[in-house]
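What you see is the complex with one protein chain gone and the rest in place.
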Amino acid sequence: MSVLPVDSLETPRFCGVPTFMRLPQATTLAGLDAAIIGLPSDSGAPFRTGARFAPNAVRAMSIMLRPINPYRNINVFEALACADAGDAAVVPGYEIESLERLELAVRAVVDAGVTPFGIGGDHSVTLAALRAVAARHGPLALIQFDSHSDTWDKYFAGKKYSAGTPFRRAVEEGIVDPAHSIQIGMRGSLFKADDVSQSIELGYEVVTTDEMFACGIPALAARIAARTAGRPAYLTFDLDFVDPAYAPAVQTPEAGGPSAREALDLLRRIEGVNLVGADVVELCPPYDQPAQITALLAATVMAELLALRAACKA
Amino acid sequence: MSVLPVDSLETPRFCGVPTFMRLPQATTLAGLDAAIIGLPSDSGAPFRTGARFAPNAVRAMSIMLRPINPYRNINVFEALACADAGDAAVVPGYEIESLERLELAVRAVVDAGVTPFGIGGDHSVTLAALRAVAARHGPLALIQFDSHSDTWDKYFAGKKYSAGTPFRRAVEEGIVDPAHSIQIGMRGSLFKADDVSQSIELGYEVVTTDEMFACGIPALAARIAARTAGRPAYLTFDLDFVDPAYAPAVQTPEAGGPSAREALDLLRRIEGVNLVGADVVELCPPYDQPAQITALLAATVMAELLALRAACKA
Amino acid sequence: MSVLPVDSLETPRFCGVPTFMRLPQATTLAGLDAAIIGLPSDSGAPFRTGARFAPNAVRAMSIMLRPINPYRNINVFEALACADAGDAAVVPGYEIESLERLELAVRAVVDAGVTPFGIGGDHSVTLAALRAVAARHGPLALIQFDSHSDTWDKYFAGKKYSAGTPFRRAVEEGIVDPAHSIQIGMRGSLFKADDVSQSIELGYEVVTTDEMFACGIPALAARIAARTAGRPAYLTFDLDFVDPAYAPAVQTPEAGGPSAREALDLLRRIEGVNLVGADVVELCPPYDQPAQITALLAATVMAELLALRAACKA
Amino acid sequence: MSVLPVDSLETPRFCGVPTFMRLPQATTLAGLDAAIIGLPSDSGAPFRTGARFAPNAVRAMSIMLRPINPYRNINVFEALACADAGDAAVVPGYEIESLERLELAVRAVVDAGVTPFGIGGDHSVTLAALRAVAARHGPLALIQFDSHSDTWDKYFAGKKYSAGTPFRRAVEEGIVDPAHSIQIGMRGSLFKADDVSQSIELGYEVVTTDEMFACGIPALAARIAARTAGRPAYLTFDLDFVDPAYAPAVQTPEAGGPSAREALDLLRRIEGVNLVGADVVELCPPYDQPAQITALLAATVMAELLALRAACKA
Amino acid sequence: MSVLPVDSLETPRFCGVPTFMRLPQATTLAGLDAAIIGLPSDSGAPFRTGARFAPNAVRAMSIMLRPINPYRNINVFEALACADAGDAAVVPGYEIESLERLELAVRAVVDAGVTPFGIGGDHSVTLAALRAVAARHGPLALIQFDSHSDTWDKYFAGKKYSAGTPFRRAVEEGIVDPAHSIQIGMRGSLFKADDVSQSIELGYEVVTTDEMFACGIPALAARIAARTAGRPAYLTFDLDFVDPAYAPAVQTPEAGGPSAREALDLLRRIEGVNLVGADVVELCPPYDQPAQITALLAATVMAELLALRAACKA
Partner (left out) sequence: MSVLPVDSLETPRFCGVPTFMRLPQATTLAGLDAAIIGLPSDSGAPFRTGARFAPNAVRAMSIMLRPINPYRNINVFEALACADAGDAAVVPGYEIESLERLELAVRAVVDAGVTPFGIGGDHSVTLAALRAVAARHGPLALIQFDSHSDTWDKYFAGKKYSAGTPFRRAVEEGIVDPAHSIQIGMRGSLFKADDVSQSIELGYEVVTTDEMFACGIPALAARIAARTAGRPAYLTFDLDFVDPAYAPAVQTPEAGGPSAREALDLLRRIEGVNLVGADVVELCPPYDQPAQITALLAATVMAELLALRAACKA
């Protein structure tokens, strides 16, 4: 099974239906190490919507990326047999049913022994992915980059499932082990005085944006590795982690975040994590015109996560 | 209770929080003839989403409109005590619960003896409004402007409620009387060979875009009045009725429709209809930048519907 | 003095600082028949603003136009010695002083025996131009294409000068002869019951958009020529005359107007008018992105007005 | 070989990598009747560029279309075995080499006995396609919808190949038979007095936009059929044929064209043409944001061309 | 009087006409501590215009903010009785009259003992606000964040009042005490060699962007407090203080500024200032599409200023 991307020095990037980084579309999962899978649900979005279009928007910009990661000195696609597995089908306007379908789709990947790399979607899609991955690997160490903790109990009309609640649900369901998990990047105004403390009470380690800069990026990378050591880890990257200047097209932008360079630097310094799944979420393409820099950043983050997985395997 | 809009010759239109046509915000429904009410749900949207932002987008452009309608020679707000009643609360990502909340909000207006003029939202919001209005007035004559009939039985995962199904549901629920109802503007490619015939089988009169032009606008206006005669009527205007050039920011644009002038001409010629409710739906503001001509058209259509109501009352 | 535009078959249109239709920039007015002059004031704008950027926006799109007008079968720039005279300087935020500066700039053109073709600017710039042109030619026959009559007496805070009042002021100042003048295209909602009748009372002939279609375009062209016969004529084209689909980027769009083709057809059929000045106004470039079709239409209208002038001279 | 599109009532349209109308991607050409093929070259573009992104932009909007064409009462994909054959590779910045590669790609389709439906690309790509199709079918009857005749002899620096010259080259190369060919839609200003006459001298029948309306759409459809009778026909649709309001995102917009409804009506009325190839060209996606109505129109036109082919086969 | 915002965990943020942070609209000023007031004038804008739309643009994005400020550990709206007082009326195109009306509107707030928080508008609106606030509190300590000093003597045509002159006028009028005032953020090219020195000659302390980074943010916060000690202070935040990447939609962007995080960090560290008025100015909404990150930053800055006021009161 050929799993090398199209050569962009031979065929211009704009030629052909775009898959993630011009990888082959998966016709089978057999023999793959990793699969890109779109999770195009935005039924959990409390404010801006349109993340259903994110997987294809990320694909469209990912064609600019090249296979070699110089930060880890690795050709990702030689180290890792990868393909683009297409998208999960969802049921727009039906959050519960969408989560079920998303879980089934990720489970098919995981059950084939393939590491899923999801493109969301609002942040509730991560709950579906965590369920699928934990079904195979047991309770997971969660590494969450996000400006919001998403650990509310309920949202509108007392609903338990939305983009604001997945990381409380995941603890309740026992699929995330908070004692080995860490949330990084919280900032901005809060609904209630206990917005951050509620995450801590759930057992998460919480690093606010201010604490991130006080700690320094190399030390924080080490802290992530230490926190998650000994556990299969799932990394979720909400694009609102960075400042809106770098990621304008997200569902709930929050002013005052780190730069793209700082975020990538942090990702590139993480080592020794046993990554069994990952996603990049909350891209909202209708707000990304015309230069689509948020989609490009999402694709770049995803490429770094693949490189992290490749480095761990190597 | 003062129900005259702010005078735009004195205070510039851009001053102040925008209500529909600068009307007062309703603090009570008592004494009103008509109320504008936002129905900001897009959980039923099968493709583009973001109609949740439509009510405020329409308000923002409606401030350009003036109170006198020269086509009916009437000062709408002298003839009709109007106010902006704000928005129904909805539950994003939960279509069924959203319909329930929308129905309750419209019912509060209707129960106060006030005619509701709704701003959607995806087209499923009309089902909620029809339920509320029919609860008071009985089975309604429906006048639907739309490029799609929206009479499918089911959508994704067999779901009965979405923007593609309200006008089958309404017949099944007995809140629309298809024998006095008419659908105008169908065009474009179809899912199945019976897409149009299914509407006819349900009892609707169907006028395609081609038939509309063959018939002529004055004759069609008369045909609408004749079809709905003797019944309380509900008029729903899906903005994809017109060509995407005039309404680019809709959920499911369909190339090849009438112009805004033709659509307005048709509305202005309708007479003798007993209008007990109306809405303008499917505006999708994220796709309306920067000139917002779809929102302006939506506001203009709404102003014509208010004028129709005012003329009927006079 | 060379007055032929750059040849776009030799040098690509995007090369070089853009002047109107790639004409030479005027270093002197001597020997010219006609001059393009920017009137970049938006101090009179009651709603959307930004028309100060219109002259250069029109120039940027005008480079797509070619010198031969096939409708009048004439090479405009062989018939007419033309140049781009740059822009009048204005005083942003000071309407009165801006009108004074605009008048001086147009007067310099007129005094040199050159016909001015102005690019506005909000519609109050036409008052300045009318003053300058009438100073040489006496009371003018006005041909106004517009969806609003702009004959209000006062605007905010009782101000006499704004985009809403120039054509009342012009009658009061005796620089327009309403008995030979015509306003075409009025439509939409009104502030007061006498919005249209006030124009008629001032002496203007008024043709609403509906009447325009009832009359037919060839007959209306003849009616314009008849109305203005025997008088030096000034033609002003407010881009909101056409539907917002064709001219989204105007200060005060009005839904339901004619198409660009209908507008151009009407202009192309006008004959026998003694054109001594003209302008195209109310383009609001910040709302014209990304395709800039309003600026292209403005440039095309201007080219037609030059051809009308050329045909009259021939 | 399954050649039915994905069912959009089951799987939301936004799920999955978008192919044209959600057709299968061709893994072989054997057994196909028709193939969609992207021709992503813009090296011939004299003004706006970016048409290299057109094939994927058209695909992205084509997912809104449905398989049944009610105007011809046909399920296109039951009548015609279709697939999406991906894109030709091109050499950006090298017009001659790009034409060679495009010709090879189309020739592969044609040689397999499959009718090519190309998505351009600037209009020079049609020359490459004509070469490939004529190699099999002999001199072709050309049906060209366009606001420009594109029959110049040379462009910048005396170059023979660009978007302004293909239909002179095609006559010179003997691959188009002008005596059976027709150009429709010419309008706007001209470079030289003989812009239109040069097409007539080459042997083309030319119908300007004005003549199109004078003739009437049904009569014009018949005239097209008559002109091309007895010849294998190639239809090329330059999106600047319609007014910029309907197709803002084209390389060289020309104000004052027909509406999308008029254009589609004309296409739908053409009968009895032996269509052996077709294309839709000059979409320039960077100028189509945010609502992408030009891409939607391009997809709709292509669907009509497939329906024309299907009807001819039936 | 209820002064708590709508609960965004119950009612989605997009529901209802947006006020600042979903606060109640003021029906009376009695009992309030602070009032948000729109100052929608752009008559003083020398380049880009459209700031008249800023107050409602800021309101529309402010609905994303939550009431608790974790940096000062305070629930702003429990500490401070706040409401949205709507907008001052202005006279577009008449700078002098607009300043008079703005002053009257702010004075009404101040005279009721309420602290005004203004949303501009071009920077000349600050002069009006300073006049109103100083009328009650005497000469003010000014804290100005800005990339330009705005201390020119005159602008076009010798005009004394525009966005380029307020902080010279304020010193001349004795309403600002420069000996207790500080300007922070100056950078970029200059009109004359004395652009910065003229501010220093007027008595202001001036901190350029380079000096700000040399000094460090904590030290600069202390310096601000020291400079303004003992005086009632007015803080004005021109959004061009930050880099255009973070605030693209300003009137006169200046490349090379601090990030949003650095700006917010500085604001959050200011302590012990007796804030009697504040504003955020120069947002130019037509340039903020589609993601509106400038408006979000403006709202976030305003929320920090409210928190500073609340902390001072506590």
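Order of writing sets the chain letters: A, B, C, D and E. Residues in each chain are counted from 1.
To be clear about the criterion, contacts are C-beta pairs under 8 Å (C-beta built on N, C-alpha and C of every residue); 3 or more make two chains touch, one makes a residue touch a chain.
Everything quoted here is computed from the prediction, not taken from an experiment.
Asker: Given the contact definition stated above, which residue among A:23, A:163 or A:245 touches the chain not shown here?
Answerer: A:245
Asker: Based on the whole complex, identify which of E:42, E:243 or E:304 touches the chain you can't see.
Answerer: From the options E:42, E:243 or E:304, the contact with the absent chain belongs to E:243.
Asker: One chain isn't shown here. Among E:84, E:177 or E:288, which residue touches it?
Answerer: In the full complex, the listed residue that touches the missing chain is E:288.
Asker: At which residues does subunit A meet the chain that is not included here?
Answerer: Against the left-out chain, subunit A lists 8-14, 64-70, 75, 243, 245-246, 259-261, 264-265, 290-291, 293, 296-297, 300, 303.
Asker: For subunit D, which residues lie in contact with the unshown chain of the complex?
Answerer: Listed in rising order, the touching residues are 42-46, 48-50, 52, 89-95, 97, 101, 156-157, 159, 162, 286-287.
Asker: Residues on subunit E that touch the omitted chain in the whole complex?
Answerer: 46-47, 152, 154-156, 188-193, 195-196, 209, 243-245, 248-249, 252-253, 255-259, 286-289
FYI, only the chains that are shown with their structure count from here on.
Asker: Please report how many Å separate the Cα centroid of subunit B from that of subunit D, as a whole number.
Answerer: Inter-chain centre distance comes to 37 Å.
Asker: Which residues does subunit E have that touch at least 2 chains other than itself?
Answerer: Each of 10-12, 14, 52, 89-90, 92, 286, 290 in subunit E touches at least two other chains.
Asker: Drawing the touching chains as a network, do you get a line, a ring, a star, a complete graph or other?
Answerer: other
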